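The chains shown are only part of the set, and none of them has been moved.
Naming follows writing order (A and B), and every chain is counted from residue 1.
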Amino acid sequence: MSRPEGPAANPWSGPESWGSPRERTTTWYDPALIPARSAGLDGLAVMQAVRDGELPPAPIAALLGMRLVEAERGRVVFECTPEESMYNPIGVVHGGVACTLADSAAGCAVHTTLDAGWGYTSIDITVNYLRAVTLDSGVLRATGTVTKPGRRVALAAAEIHDGAGRLVATASSNCFIIQPSG
Amino acid sequence: MSRPEGPAANPWSGPESWGSPRERTTTWYDPALIPARSAGLDGLAVMQAVRDGELPPAPIAALLGMRLVEAERGRVVFECTPEESMYNPIGVVHGGVACTLADSAAGCAVHTTLDAGWGYTSIDITVNYLRAVTLDSGVLRATGTVTKPGRRVALAAAEIHDGAGRLVATASSNCFIIQPSG
(Lines give C-alpha, C1' and ligand atoms only; values in the text may rest on other atoms or scores of the structure.)
Protein backbone atom coordinates (compact mmCIF):
# COMPACT_ATOMS: atom_id res chain seq x y z
CA MET A 1 0.00 0.00 0.00
CA SER A 2 1.37 3.39 -0.85
CA ARG A 3 0.40 6.92 0.08
CA PRO A 4 -1.03 8.64 -2.98
CA GLU A 5 0.49 12.03 -3.73
CA GLY A 6 -2.30 13.87 -5.50
CA PRO A 7 -5.71 13.76 -7.04
CA ALA A 8 -4.43 11.58 -9.86
CA ALA A 9 -3.74 8.98 -7.22
CA ASN A 10 -7.44 8.51 -6.60
CA PRO A 11 -8.81 5.96 -6.05
CA TRP A 12 -6.92 5.33 -2.84
CA SER A 13 -6.03 1.71 -2.59
CA GLY A 14 -5.87 0.23 0.86
CA PRO A 15 -5.11 -3.24 2.17
CA GLU A 16 -7.82 -5.87 2.07
CA SER A 17 -8.48 -5.48 5.76
CA TRP A 18 -9.97 -2.04 5.05
CA GLY A 19 -12.80 -3.72 3.15
CA SER A 20 -14.12 -2.49 -0.17
CA PRO A 21 -13.68 1.14 -1.08
CA ARG A 22 -16.80 3.19 -1.65
CA GLU A 23 -17.01 5.37 -4.70
CA ARG A 24 -18.73 8.49 -5.91
CA THR A 25 -18.55 10.25 -9.24
CA THR A 26 -19.07 13.97 -9.57
CA THR A 27 -19.67 15.86 -12.79
CA TRP A 28 -19.63 19.57 -13.48
CA TYR A 29 -19.34 22.06 -16.30
CA ASP A 30 -16.70 24.59 -17.24
CA PRO A 31 -16.77 27.13 -14.38
CA ALA A 32 -16.06 29.93 -16.87
CA LEU A 33 -19.61 29.49 -18.22
CA ILE A 34 -21.20 31.29 -15.27
CA PRO A 35 -19.32 34.60 -15.48
CA ALA A 36 -19.41 34.47 -19.29
CA ARG A 37 -23.18 34.11 -19.37
CA SER A 38 -23.78 36.54 -16.52
CA ALA A 39 -22.54 39.59 -18.36
CA GLY A 40 -25.04 42.41 -18.11
CA LEU A 41 -27.12 40.65 -15.44
CA ASP A 42 -27.40 41.97 -11.91
CA GLY A 43 -26.54 39.66 -9.05
CA LEU A 44 -30.09 38.64 -8.30
CA ALA A 45 -30.70 37.63 -11.91
CA VAL A 46 -27.51 35.54 -11.89
CA MET A 47 -28.51 33.75 -8.70
CA GLN A 48 -32.02 33.13 -9.99
CA ALA A 49 -30.61 31.72 -13.23
CA VAL A 50 -28.49 29.30 -11.20
CA ARG A 51 -31.49 28.43 -9.03
CA ASP A 52 -33.59 27.73 -12.12
CA GLY A 53 -30.94 25.62 -13.83
CA GLU A 54 -30.46 28.14 -16.64
CA LEU A 55 -26.83 28.45 -15.60
CA PRO A 56 -24.78 25.47 -14.44
CA PRO A 57 -24.12 25.08 -10.75
CA ALA A 58 -20.59 25.84 -9.59
CA PRO A 59 -18.27 22.81 -9.60
CA ILE A 60 -18.00 22.92 -5.80
CA ALA A 61 -21.79 22.75 -5.59
CA ALA A 62 -21.74 19.48 -7.49
CA LEU A 63 -18.82 18.17 -5.43
CA LEU A 64 -20.58 18.80 -2.13
CA GLY A 65 -24.13 18.27 -3.33
CA MET A 66 -25.18 21.88 -2.66
CA ARG A 67 -28.29 23.12 -4.46
CA LEU A 68 -29.39 26.76 -4.60
CA VAL A 69 -33.14 26.48 -4.03
CA GLU A 70 -34.23 30.04 -3.16
CA ALA A 71 -32.93 33.44 -4.22
CA GLU A 72 -34.45 36.80 -3.56
CA ARG A 73 -32.91 40.21 -2.93
CA GLY A 74 -30.72 39.88 0.19
CA ARG A 75 -31.57 36.23 0.91
CA VAL A 76 -30.74 32.81 -0.54
CA VAL A 77 -31.19 29.21 0.57
CA PHE A 78 -28.96 26.26 -0.27
CA GLU A 79 -29.81 22.65 0.42
CA CYS A 80 -27.33 19.83 0.91
CA THR A 81 -27.82 16.15 1.65
CA PRO A 82 -25.13 14.72 3.95
CA GLU A 83 -23.22 11.81 2.44
CA GLU A 84 -20.66 9.39 3.78
CA SER A 85 -18.07 10.92 1.45
CA MET A 86 -18.18 14.05 3.64
CA TYR A 87 -17.26 12.27 6.88
CA ASN A 88 -14.27 13.19 9.00
CA PRO A 89 -12.19 10.73 11.02
CA ILE A 90 -14.29 11.20 14.15
CA GLY A 91 -17.48 9.82 12.71
CA VAL A 92 -19.53 12.85 11.68
CA VAL A 93 -19.76 15.10 8.64
CA HIS A 94 -16.66 17.32 8.50
CA GLY A 95 -17.22 20.85 9.76
CA GLY A 96 -15.82 22.13 6.50
CA VAL A 97 -19.07 21.16 4.80
CA ALA A 98 -20.98 23.51 7.09
CA CYS A 99 -18.34 26.18 6.42
CA THR A 100 -18.70 25.75 2.68
CA LEU A 101 -22.49 25.89 2.85
CA ALA A 102 -22.37 28.94 5.12
CA ASP A 103 -19.80 30.70 2.94
CA SER A 104 -21.93 30.02 -0.14
CA ALA A 105 -25.13 31.17 1.52
CA ALA A 106 -23.56 34.36 2.91
CA GLY A 107 -21.67 35.22 -0.28
CA CYS A 108 -24.57 34.53 -2.61
CA ALA A 109 -26.88 36.60 -0.41
CA VAL A 110 -24.49 39.52 -0.86
CA HIS A 111 -24.34 38.75 -4.59
CA THR A 112 -28.11 39.23 -4.88
CA THR A 113 -27.70 42.86 -3.79
CA LEU A 114 -25.14 43.79 -6.46
CA ASP A 115 -25.80 45.71 -9.66
CA ALA A 116 -24.57 44.38 -12.98
CA GLY A 117 -20.82 44.69 -13.27
CA TRP A 118 -20.15 44.71 -9.53
CA GLY A 119 -18.48 41.80 -7.81
CA TYR A 120 -17.40 40.67 -4.37
CA THR A 121 -14.82 38.60 -2.61
CA SER A 122 -15.06 37.18 0.90
CA ILE A 123 -12.83 38.79 3.53
CA ASP A 124 -13.52 36.29 6.27
CA ILE A 125 -16.04 33.95 7.85
CA THR A 126 -16.74 32.89 11.43
CA VAL A 127 -18.65 29.66 11.83
CA ASN A 128 -20.12 28.42 15.13
CA TYR A 129 -20.79 24.67 15.22
CA LEU A 130 -23.84 23.83 17.32
CA ARG A 131 -24.74 20.25 16.52
CA ALA A 132 -23.00 17.36 14.79
CA VAL A 133 -24.21 16.49 11.28
CA THR A 134 -24.54 12.84 10.29
CA LEU A 135 -26.29 10.77 7.64
CA ASP A 136 -29.33 10.90 9.91
CA SER A 137 -29.50 14.72 9.87
CA GLY A 138 -31.70 14.84 6.81
CA VAL A 139 -31.41 17.57 4.21
CA LEU A 140 -29.50 20.60 5.48
CA ARG A 141 -30.88 24.05 4.67
CA ALA A 142 -28.44 26.95 4.73
CA THR A 143 -30.09 30.37 4.72
CA GLY A 144 -27.94 33.38 3.91
CA THR A 145 -29.13 36.91 4.66
CA VAL A 146 -27.50 40.29 4.21
CA THR A 147 -27.07 41.96 7.57
CA LYS A 148 -25.72 45.15 6.03
CA PRO A 149 -25.27 45.80 2.33
CA GLY A 150 -22.55 48.21 1.36
CA ARG A 151 -20.65 49.77 -1.49
CA ARG A 152 -17.30 48.88 0.09
CA VAL A 153 -17.90 46.11 2.63
CA ALA A 154 -21.05 44.05 3.21
CA LEU A 155 -21.86 41.76 6.11
CA ALA A 156 -23.96 38.64 5.76
CA ALA A 157 -25.12 35.94 8.15
CA ALA A 158 -25.91 32.29 7.56
CA GLU A 159 -27.85 29.74 9.55
CA ILE A 160 -27.91 26.03 8.82
CA HIS A 161 -30.78 23.85 9.99
CA ASP A 162 -31.06 20.08 9.71
CA GLY A 163 -34.01 18.16 8.37
CA ALA A 164 -35.73 18.28 11.75
CA GLY A 165 -35.44 22.05 11.86
CA ARG A 166 -32.68 22.12 14.48
CA LEU A 167 -29.99 24.77 14.20
CA VAL A 168 -26.66 23.09 13.42
CA ALA A 169 -24.45 26.11 12.67
CA THR A 170 -24.44 29.89 12.47
CA ALA A 171 -21.97 32.08 10.63
CA SER A 172 -21.11 35.66 9.75
CA SER A 173 -19.01 36.74 6.80
CA ASN A 174 -17.66 40.06 5.60
CA CYS A 175 -17.40 40.62 1.85
CA PHE A 176 -15.37 43.22 0.02
CA ILE A 177 -17.38 44.82 -2.76
CA ILE A 178 -15.58 45.22 -6.09
CA GLN A 179 -16.63 48.17 -8.20
CA PRO A 180 -16.96 47.85 -11.95
CA SER A 181 -13.60 48.52 -13.54
CA GLY A 182 -13.18 51.20 -16.16
CA MET B 1 -33.24 19.81 -18.36
CA SER B 2 -34.34 19.36 -14.79
CA ARG B 3 -32.88 20.38 -11.45
CA PRO B 4 -31.54 17.33 -9.69
CA GLU B 5 -32.78 16.90 -6.14
CA GLY B 6 -29.99 14.98 -4.45
CA PRO B 7 -26.71 13.25 -4.79
CA ALA B 8 -28.38 10.40 -6.68
CA ALA B 9 -29.09 12.93 -9.37
CA ASN B 10 -25.41 13.26 -10.17
CA PRO B 11 -24.23 13.52 -12.87
CA TRP B 12 -25.90 16.83 -13.58
CA SER B 13 -27.06 16.94 -17.13
CA GLY B 14 -27.08 20.29 -18.81
CA PRO B 15 -28.01 21.43 -22.28
CA GLU B 16 -25.56 20.94 -25.13
CA SER B 17 -24.57 24.60 -25.04
CA TRP B 18 -22.86 24.00 -21.70
CA GLY B 19 -20.33 21.75 -23.41
CA SER B 20 -19.17 18.42 -22.11
CA PRO B 21 -19.39 17.77 -18.41
CA ARG B 22 -16.15 17.08 -16.58
CA GLU B 23 -16.01 14.16 -14.22
CA ARG B 24 -14.14 13.01 -11.15
CA THR B 25 -14.44 9.81 -9.15
CA THR B 26 -13.64 9.70 -5.47
CA THR B 27 -13.13 6.59 -3.40
CA TRP B 28 -12.91 6.15 0.33
CA TYR B 29 -13.21 3.51 3.03
CA ASP B 30 -15.71 2.95 5.81
CA PRO B 31 -15.19 5.95 8.13
CA ALA B 32 -15.85 3.72 11.15
CA LEU B 33 -12.47 2.06 10.53
CA ILE B 34 -10.52 4.96 11.98
CA PRO B 35 -12.11 5.12 15.43
CA ALA B 36 -12.35 1.33 15.57
CA ARG B 37 -8.64 0.90 14.91
CA SER B 38 -7.63 3.86 17.09
CA ALA B 39 -8.76 2.31 20.36
CA GLY B 40 -6.00 2.52 22.92
CA LEU B 41 -3.88 4.91 20.84
CA ASP B 42 -3.22 8.45 21.89
CA GLY B 43 -4.06 11.24 19.47
CA LEU B 44 -0.54 11.62 18.12
CA ALA B 45 -0.31 7.90 17.32
CA VAL B 46 -3.64 8.07 15.48
CA MET B 47 -2.53 11.05 13.41
CA GLN B 48 0.78 9.43 12.60
CA ALA B 49 -0.98 6.24 11.54
CA VAL B 50 -3.14 8.27 9.17
CA ARG B 51 -0.07 10.12 7.91
CA ASP B 52 1.73 6.84 7.27
CA GLY B 53 -1.21 5.22 5.51
CA GLU B 54 -1.70 2.63 8.24
CA LEU B 55 -5.19 3.99 8.76
CA PRO B 56 -7.36 5.11 5.87
CA PRO B 57 -7.79 8.83 5.28
CA ALA B 58 -11.15 10.32 6.21
CA PRO B 59 -13.69 10.31 3.37
CA ILE B 60 -13.67 14.13 3.24
CA ALA B 61 -9.90 14.00 2.77
CA ALA B 62 -10.37 11.91 -0.34
CA LEU B 63 -13.21 14.12 -1.58
CA LEU B 64 -11.14 17.30 -1.31
CA GLY B 65 -7.75 15.78 -2.03
CA MET B 66 -6.36 16.58 1.43
CA ARG B 67 -3.32 14.61 2.56
CA LEU B 68 -1.92 14.61 6.08
CA VAL B 69 1.81 14.84 5.50
CA GLU B 70 3.26 15.85 8.88
CA ALA B 71 2.17 15.10 12.45
CA GLU B 72 4.04 15.85 15.63
CA ARG B 73 2.82 16.83 19.09
CA GLY B 74 0.86 20.08 18.69
CA ARG B 75 1.46 20.51 14.96
CA VAL B 76 0.23 18.92 11.73
CA VAL B 77 0.47 19.75 8.03
CA PHE B 78 -2.06 18.92 5.34
CA GLU B 79 -1.46 19.31 1.63
CA CYS B 80 -4.11 19.82 -1.01
CA THR B 81 -3.87 20.28 -4.75
CA PRO B 82 -6.49 22.70 -6.12
CA GLU B 83 -8.74 21.18 -8.77
CA GLU B 84 -11.39 22.57 -11.07
CA SER B 85 -14.02 20.57 -9.18
CA MET B 86 -13.49 22.94 -6.25
CA TYR B 87 -14.29 26.13 -8.18
CA ASN B 88 -17.02 28.54 -7.18
CA PRO B 89 -19.14 30.57 -9.59
CA ILE B 90 -16.78 33.53 -9.50
CA GLY B 91 -13.82 31.76 -11.03
CA VAL B 92 -11.61 30.74 -8.11
CA VAL B 93 -11.43 27.84 -5.68
CA HIS B 94 -14.34 28.10 -3.22
CA GLY B 95 -13.39 29.53 0.17
CA GLY B 96 -14.94 26.48 1.78
CA VAL B 97 -11.92 24.46 0.67
CA ALA B 98 -9.64 26.72 2.70
CA CYS B 99 -12.09 26.46 5.62
CA THR B 100 -12.06 22.68 5.42
CA LEU B 101 -8.28 22.54 5.25
CA ALA B 102 -7.96 24.99 8.13
CA ASP B 103 -10.54 23.15 10.24
CA SER B 104 -8.72 19.87 9.61
CA ALA B 105 -5.32 21.32 10.40
CA ALA B 106 -6.50 23.02 13.58
CA GLY B 107 -8.56 20.08 14.81
CA CYS B 108 -5.92 17.47 14.06
CA ALA B 109 -3.27 19.60 15.79
CA VAL B 110 -5.44 19.53 18.90
CA HIS B 111 -5.96 15.79 18.42
CA THR B 112 -2.19 15.20 18.61
CA THR B 113 -2.21 16.57 22.18
CA LEU B 114 -4.87 14.18 23.49
CA ASP B 115 -4.30 11.06 25.57
CA ALA B 116 -5.90 7.79 24.58
CA GLY B 117 -9.62 7.83 25.20
CA TRP B 118 -9.99 11.60 25.01
CA GLY B 119 -11.77 13.28 22.13
CA TYR B 120 -12.65 16.72 20.84
CA THR B 121 -15.25 18.54 18.87
CA SER B 122 -14.87 21.92 17.19
CA ILE B 123 -16.74 24.81 18.77
CA ASP B 124 -16.06 27.33 16.04
CA ILE B 125 -13.62 28.56 13.42
CA THR B 126 -12.74 31.99 12.06
CA VAL B 127 -11.07 32.03 8.66
CA ASN B 128 -9.45 35.09 7.09
CA TYR B 129 -9.11 34.90 3.31
CA LEU B 130 -5.99 36.69 2.10
CA ARG B 131 -5.45 35.59 -1.49
CA ALA B 132 -7.55 33.83 -4.11
CA VAL B 133 -6.68 30.19 -4.83
CA THR B 134 -6.72 28.94 -8.41
CA LEU B 135 -5.37 26.03 -10.42
CA ASP B 136 -2.17 28.06 -10.67
CA SER B 137 -1.68 28.23 -6.90
CA GLY B 138 0.28 25.00 -6.72
CA VAL B 139 0.02 22.63 -3.80
CA LEU B 140 -1.54 24.23 -0.74
CA ARG B 141 0.06 23.54 2.65
CA ALA B 142 -2.13 23.97 5.73
CA THR B 143 -0.21 24.05 8.99
CA GLY B 144 -2.15 23.61 12.20
CA THR B 145 -0.62 24.48 15.56
CA VAL B 146 -2.01 24.38 19.07
CA THR B 147 -2.02 27.86 20.55
CA LYS B 148 -3.21 26.64 23.93
CA PRO B 149 -3.88 23.03 24.87
CA GLY B 150 -6.46 22.43 27.55
CA ARG B 151 -8.46 19.87 29.43
CA ARG B 152 -11.73 21.67 28.70
CA VAL B 153 -11.16 23.97 25.73
CA ALA B 154 -8.16 24.15 23.41
CA LEU B 155 -7.32 26.84 20.87
CA ALA B 156 -5.53 26.10 17.61
CA ALA B 157 -4.41 28.22 14.68
CA ALA B 158 -3.98 27.35 11.02
CA GLU B 159 -2.11 28.99 8.21
CA ILE B 160 -2.42 28.04 4.56
CA HIS B 161 0.34 28.81 2.08
CA ASP B 162 0.28 28.27 -1.67
CA GLY B 163 2.96 26.57 -3.72
CA ALA B 164 4.94 29.81 -3.96
CA GLY B 165 4.96 30.18 -0.18
CA ARG B 166 2.44 33.02 -0.10
CA LEU B 167 -0.04 33.13 2.76
CA VAL B 168 -3.54 32.53 1.41
CA ALA B 169 -5.55 32.16 4.62
CA THR B 170 -5.26 32.20 8.41
CA ALA B 171 -7.67 30.70 10.90
CA SER B 172 -8.30 30.13 14.59
CA SER B 173 -10.52 27.43 16.02
CA ASN B 174 -11.67 26.56 19.53
CA CYS B 175 -12.18 22.89 20.36
CA PHE B 176 -14.12 21.39 23.22
CA ILE B 177 -12.22 18.56 24.86
CA ILE B 178 -14.23 15.43 25.63
CA GLN B 179 -13.10 13.42 28.63
CA PRO B 180 -13.09 9.64 28.53
CA SER B 181 -16.50 8.37 29.55
CA GLY B 182 -16.93 5.95 32.37
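Everything that follows uses one rule, which is that a residue touches a chain if its C-beta (ideal position, glycine included) is under 8 Å from a C-beta of that chain, and two chains touch if they have at least 3 such contacts.
Small disclaimer: the values here were computed from a predicted structure and weren't measured.
Peer 1: Please state: how many copies of the shared sequence does the complete assembly contain, given 2 in place?
Peer 2: When the whole complex is considered, it contains 4 copies.
One rule holds for everything that comes next: only the chains that are shown with their structure count from here on.
Peer 1: Please report how many Å separate the Cα centroid of chain A from that of chain B, as a whole number.
Peer 2: Here chain A and chain B have centroids separated by 15 Å.
Peer 1: Taking the complex as given, what residues does chain A use to touch chain B?
Peer 2: These residues of chain A touch chain B: 1-7, 10-12, 14, 18-19, 21-35, 46, 50, 52-53, 55-60, 62-65, 67, 81, 83-91, 93-97, 99-101, 103-104, 107, 119-129, 132, 139.
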